[in-house]
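Every protein chain of the complex appears in place save one, which is left out.
By written order: A and B. Residues from 1 in each chain.
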Amino acid sequence: MTVKFFAYLRDSGYAGCKELQMPAPDTVRTLGEQLSHRFGPKFRGEFFSPAGDQLGERIIVMVNGRRVEFLDGADTPLRETDTVQIFPVVAGG
Amino acid sequence: MKQLMIKPEKCTGCRTCELVCSFGHYEQFNPKMSNVTVMEYDAAAIAIPVMCLQCEEACCMKVCPVKAITQDEHGALVMNYDRCIGCKMCMNACPLGNISFSPRLRRVFKCDLCGGDPKCARFCPGGAITFVEPDEMTQRKKLVAEQFKDVFGEEAAQ
Partner (left out) sequence: MNNGYTGLILRVNLKKGTIVKEPLNMKNAGDFVGARGLATKYFCDECDPQCDPLGPENNLVFMTGPLTGTCAPSAGRYNAVAKSPLTGTIGAANSGGHFGPELKFAGYDGIIFEDVSDHPVYLYINDDQVELRDAGHLWGKDVYETTDLLNAECGESFRVACIAPAGENGCLFAGIMNDKHRAAGRGGMGAVMGVKKLKAVVVKGTGSVRVARPKEFFQDCADARDTLKAHPVTGAGLSAYGTQILVNIINATGAMPKNNGRDGSVFADADDISGETLTAKYLLRNKGCFGCSIGCGRVTDIKEGAFKSRGEGPEYEAGWSFGADCGVNDLAAVCDANFLCNQYGIDPITMGATIACAMELYEMGALPESDIGFPLRFGDAAAMVRCTEMTCKGEGFGKILALGSYRMAEKYGHPELSMTVKKQEMPAYDGRAVQGIGLEYATSNRGGCHVRGYVISPEVLGIPMKTDPLVTEGKAGLLKTFQDLTALVDSAGMCLFTTFGIGLPEVAAAYRDAVGSDESDEDILLKGERIWNLEKQFNIAAGVEKDTLPPRLLREELPEGPAQGKVNQLHTMLQEYYQLRGWTGEGIPTPEKLQALSLK
């Protein structure tokens, strides 16, 4: 599975890279746990809500270009062929 | 005693400081009546807010023939307009050009630190103007150190 990071999430202190390949965990939540374990508390603080049970307000997680809110949220299942895109909240125009 | 501190590399040239300064003193929005002025240099890609830095050895205060400039409890050199005779000696004496004359108000004007809570620092969006204790200025050193920490200290972060 491919995981892509954008904006400041690419910086050291967060993911420190643009993308990585990894075996697909069962759900987006598990992915968040694994990445937080790997990257540390700053990343966890972005990925999860303060209570730790939901996705954070400052993050956008997409699976194959679909926001997980329109799939099964943090319980969205993942497959080896998926691409997960992780953005901080951004805007422009 | 807190000091105004300028970091031009953070100035976006938006001139919010000029607006809030004129409003704070006159309840009007008018950059020409502001005690702080942003100088923009297009070719050098930099903008610099300029205002009185409240000198310890203040020429303006020394030169004033009627002792209209005094230092208040916040360290600000303030004008007493009841005494000021409008001779503009202070303008001429300031080596930094940080005292101005307003044709509209018919008087000289300069930064007075807003009585201890300067609005320019409060509202500066980019953090180019801050109002800090001098020992807080070591923050800059700390920032550099933190960058080293972020780059080289990944193990420590985990």
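For this structure, a couple of remarks:
Here, a residue touches a chain if its C-beta (ideal position, glycine included) is under 8 Å from a C-beta of that chain, and two chains touch if they have at least 3 such contacts.
Every value quoted in this text rests on a predicted model; they were computed, and no experiment measured them.
Although one chain is not shown, part of chain A still touches it, namely residues 4, 6-8, 10, 18, 58, 60, 62, 64-67, 69-70, 85, 87-93.
Considering the complete assembly, chain B touches the hidden chain via residues 9, 12-16, 19-20, 22-23, 26-33, 42, 45-47, 103-104, 123, 125-126.
Here is the rule we use: only the chains that are shown with their structure count from here on.
For the pair chain A and chain B, the distance between C-alpha centroids works out to 43 Å. Within the complex formed with chain A, the residues of chain B that make contact are 150-151, 154, 157-158. Residues of chain A touching chain B in their complex: 12-13, 16, 40-42.
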